[in-house]
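Below is one structure, written out as structure tokens; the observations come after it.
A protein chain is absent from this complex, but the other protein chains hold their places.
After this line comes chain A, so read on.
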Amino acid sequence: MSSGTILSGAEIVIKALRDQGVDTIFGYPGGAVLPIYDALFKQNQIKHVLVRHEQAAVHAAEGYARSSGKVGVVLVTSGPGATNAVTGLVDALMDSIPIVCLTGQVPTHLIGNDAFQECDTTGITRPATKHNYLVKDVNNLARTLHEAFYVAKNGRPGPVVIDIPKDVQFADGVYRTPGESQPKSYRPQVKPDLNKVEEAVEMLANAKRPIFYVGGGVINAGPVASQLLTQLVRMTGYPCTTTLMGLGAYPAHDQQWLGMLGMHGTYEANLAMHGCDLMVCVGARFDDRVTGKISEFSPGSKKIHIDIDPSNINKNVRVDLPIVGDAAYVLEDMIRIWKARNKRADQVALKAWWDQIAVWRSKDCLRYEKTDKVIKPQYALERLRAAVAGRDDVYISTEVGQHQMWAAQFLPFNKPNRWLTSGGLGTMGYGLPAAIGAQIANPGALCIDVAGEASILMNIQEMATALQYRLPVKVFILNNQWMGMVRQWQELLHGSRYSESYSEALPDFVKLADAFGGVGLRATKVSEVDDVIAEMIATPRPVIVDMCVDQKENCFPMIPGGKAHNEMLLGPADKVSEATPEEGMVLV
């Protein structure tokens, strides 16, 4: 079909998706999108995955996008379909995930009349998206769809909503190809200012106590950015830490990696950040979970910040050298200039720095009590780690809570795009649909949702989706019978008054798996852990594992809200210093 062809709005949608290379969409039908569903029915190039809740459609699309590097596509109906999708949209906005979400709308002549299943979708999703559109003229539909893909994936990626009234889906209009549809504005800068890169290389070469602070932006920049980062870090010999969102951007098995930093990051990563004289931030956004108390954040360092989004520079922390650009381009230039100028790190200073880091490392901050009386959640994850060692095709998603932090601390991420977690919004219910999306993007891979017993109930209905599409996803519940993360905060800051944080009336997860048509497994003793994990991996069907872990375990290290990096709690024996300042208490 050439450009200028006349098609119905619904056909234009399908054609535009195909021209954008879309092979899978996640959705749920309803009155206001029936014409699009009809057009889907009449073709077989785009596969539709029917979820069981529109929030899960977006999370599945996020899992698909993050694990494949492609744009995730969602299709939902008007009114409740659109409002159900909102949590997923904000999640994608916070975590920089490229999503295009099509929503049905009541016919144009009814907009504003409180029509059946009408809601102001563009109004509601304006602050929930990177950008959104209401298409009132079918002749603008193709251009808008192509522009939406451009906006979703360029610059800092994010979700884009296109609201399409039902009459526009029926109407005939002209189809335009992607090439004819450049947006008039929005041209993010991807190539850096070379003078600044040269300055950065000089600073890098002169540093005595340098550190790379690496975030999700390196994952956004594609696998090549991770390779370039690894190359630069190795060339310099400097230490590197990653954020929760950056896990996998640098190989976890490498000696130069200090682990994750931040609230539940390692002692060595946080103290190195605190004590460094040069911080090179690559694609991270100085989140409060990372900086702790801003006024005491890395007080003695010069800071370089490489980011594609100028609004993330100097937002929370003043930096000395901002470099706007795509991480891959900037890293490439840094490597080239470093080599061309024959730069070499100050070996004496570097040795002293690594000696200091070795002292911090020797604290062994992730240690936990080894026991055979009860399954420690960390132990269960260490055994999972051992069971998947050497495999390249393991995709881990998580829900939100202690289990999420333990997964980040104890599972190895050696490559990008294999770690799917809700970092910015912290959305319980993210993990199962995200694992489904990852499994669809990576058939044959091992996709595991490390879950908490509370979180998993927020999107448990997606087990039915997994069954319908024969997706062998694994739900690995670290069942502590508590909203553990909430309980931990109540313990630390609210006098152990456990208000509403006990997981009452839990279902029998083994029977629940069974009811969905999946396989349920349970471990209650340390001696059962390995067998259950082995069976989970060997079962080519959806599995729920009910790993009954220590109910009292807390997640350490921890920097309590409002504290500085060097005020870390390392274990249950450490107490928050008496003077937990009020401004710390109010932080989340």
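Definition applied: contacts are C-beta pairs under 8 Å (C-beta built on N, C-alpha and C of every residue); 3 or more make two chains touch, one makes a residue touch a chain; residues count from 1.
Keep in mind that, in the parts below, contacts and distances are computed from a predicted model.
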Chain not present in the shown complex, as UniProt names it (candidates "FAD-binding oxidoreductase", "Protein-arginine kinase", "ABC-type polar-amino-acid transporter" or "Acetolactate synthase small subunit"): "Acetolactate synthase small subunit"
Of A:S185, A:Q255, A:Q347 or A:S499, the residue in touch with the unshown chain: A:S185
Of A:G72, A:G155 or A:G246, the one touching the omitted chain in the full complex: A:G155
Among A:G123, A:G300, A:P443 or A:G517, residue touching the chain not depicted: A:G123
Candidate in contact with the missing chain, chosen from A:P310, A:P412 or A:G584: A:P310
Residue ranges of chain A at the interface with the undisplayed chain: 122-123, 126-127, 130-132, 134, 151, 155-156, 183-186, 188, 294-295, 309-311, 313-316, 318
